[in-house]
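Take a look at the following structure, please.
Removed from the display is one protein chain of the complex; every other protein chain stays in position.
Let's turn to subunit A:
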């Protein structure tokens, strides 16, 4: 008996290990830099060579969430800081004037990102199921058409969309952005999900139909649970696109529905180059996608279930 796969040698294992670690360091370095800078003071953040060890401070986060004004020494003496964050800004001779817009923008990102992800996955699953199971007239042409919407960069149609949105009153609205991101994501969602649903044998639904369920109930009770892996990975892809999208957000939103990506760079402008605040914003911005991915990891890792259909 012969095996084509041989146990790697010691040296090969070491090589592989070194490569993986090197790759991890290279990819994680910017991330670590961002997270670390978020906890530096402004002077530490621009120190050269970059400081590996520093006294962590929440200044960046305070600056991110607040707007501040400079005050005279007398005013500061008369109104001593009440809280830890007032204390931080007082060191620079400032008082907190109010909250910044970061919270709002972040919330916009959450609404638009998750809203469009939900809609893309919801519509995508229904469409993928129909394409996978039913005789749809012109099925191949339709599928190709859906895919072709992804063949050019979405921003290529920026001007017509800009005009359309203005005409329809969708400019700078949550609904407009949700619809736009859904439209962009839908082709990816349909194709990804169709692949997953094609893999689920029809016999399960047929068994459910015989067991007294309607087509839709069979879909919900039998197909959806087995498509969970596909739905989870599709949702992550959709969220990553919608969450990170910058160009349309700059073009179509300015206030009410502005998302975090176009907002974060504007932080720099507020009172000099406030790198810790920018880094803090970027760090917080990374969190939702990370948390979402970790939450769905169970479904991603849970392989497709084989074995209950006799081939």
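Assume contacts are C-beta pairs under 8 Å (C-beta built on N, C-alpha and C of every residue); 3 or more make two chains touch, one makes a residue touch a chain; residues count from 1.
Just so it is clear, contacts and distances are computed from a predicted model.
Q: Pick, from "ATP-binding cassette domain-containing protein", "Succinate--CoA ligase [ADP-forming] subunit beta", "Sarcosine oxidase subunit gamma" or "Oxidoreductase", the protein name that UniProt gives for the chain of this complex that is not shown.
A: "ATP-binding cassette domain-containing protein"
Q: Using the definition of touch stated at the top, determine which of A:71, A:149, A:226 or A:266 touches the missing chain.
A: Here the residue in touch with the unshown chain is A:226.
Q: Please identify which residue in A:64, A:146 or A:208 touches the non-displayed chain.
A: That would be A:208, which touches the missing chain.
Q: Of the residues in subunit A, which ones touch the absent chain?
A: 201, 203-204, 206-214, 217, 222, 225-226, 305-311
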